[in-house]
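Yeah, one chain of the complex is gone here, protein chain that is, but the others are all in their spots.
And now, chain A:
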Amino acid sequence: MFIALRDLRFARGRFALLGTVVALLTLMVVMLSGLTAGLGAAGVSALQRLPADHLAFQRPTGQSPTFTGSSLPAGAAAKAGAVPGVESARPLGTGAAKLAWAAGGERHGSRSESVSVFGAGPGSDLAPRPTADGRIQINRTFADDTGLRVGQRVALGGRTVTVDAIEDTGSFAHLPVVFTSLTTWQQVTRAQQPTVLALRLASPAAAARVDAAAGTRTLTLAKSYGAVDGYSAEQTSLNLMRGLLLIVSALVVGAYFTVWTVQRAHDLAVVRAMGASRGYLLRDALAQAVVVLVVGGAAGTAVAFGAGSLAARAAPYQVSAGTVLLPFALMTVVGLVGSMVTVRRVASVDPLTALGAAR
């Protein structure tokens, strides 16, 4: 680091420029990571909270099952429950409806919001609390945003129901989830049969037996996220953008250090002629890259953390170690990979070029 640190001090304007570019790229990657995770959670967090490890869908006519296209065959729950290796099989209805209520305050009127409606059977542990006909459990964040409270009467899909509880029900398809009984869910969504079976299996092998017995297509809970409309396309798009940003980062850092190395090739030749090993120069060059990447990346991450914390109050944005520190580490690694393109140039510097006749 002897030369590296002195170069950083001496050419501070040039390195500050690169550090700023690294900071901006890190800012974008971290923000995009928070948004990806936030949108992902808005799409499937209600599924993530289900006490189940597999979901069984109606066997699809196409390639993949979807929540909107699934309607379980009659008796599927009983058939699946009788399969060896199935610890529990509980029907779950999913759908969307309009929730409307009378708004109080100075300007009286009515207000409505779209919600996802989950129907769980009596005695089912899929809902945070036992469900009852004509009663709903609403999402806590949704309740905070709307001012809805326990005991308030609201219209769900045109049917009058009562808010029974406020719970952490999560989101589904970017809408807050409202839990109710299967019967009320059928009345609200006008569906005949539950959408999926929430399964708890003793072993994954039981999934095939369930499908054979109940005429379903069983997916692991994680794979079932792809059955939410738009989830896969949304996540793929955002991850593609993140990937492109990482590639751009590697190219920017690589290009900068390539130019920098070319500019100081004669200096490197002098140091080699003085007796420095290739390893010495390589360690020095990589240490310089690490300093720029860590300092620039940390600055970008700090700004992204602050901006993300604000964004999380108003948008589907998630702030966690996975969305802040992981992208920062990834940016540092990718930047280092980019800077490695200079390794060959540094290693191949010929000390002979330090002598006048060879220049």
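Simple rule for what comes next: a residue touches a chain if its C-beta (ideal position, glycine included) is under 8 Å from a C-beta of that chain, and two chains touch if they have at least 3 such contacts; residues count from 1.
Heads up, the rule we're going with is that contacts and distances are computed from a predicted model.
The complex appears with one chain absent; UniProt names that chain "ABC transporter ATP-binding protein" among the candidates "Fe-S cluster assembly protein SufD", "ABC transporter ATP-binding protein", "Sarcosine oxidase subunit alpha" or "1,2-phenylacetyl-CoA epoxidase subunit B". Within the set A:T20, A:T160, A:S237 or A:S277, the residue that contacts the chain not displayed is A:S277. Of the listed positions A:I3, A:L182, A:L201 or A:A311, the one in contact with the omitted chain in the full complex is A:I3. Touching the missing chain, out of A:A82, A:A102, A:L325 or A:L355, is residue A:L355.
Taking the whole complex into account, chain A touches the unshown chain at residues 2-3, 6-7, 9-11, 266-267, 270-278, 280, 351-352, 354-358.
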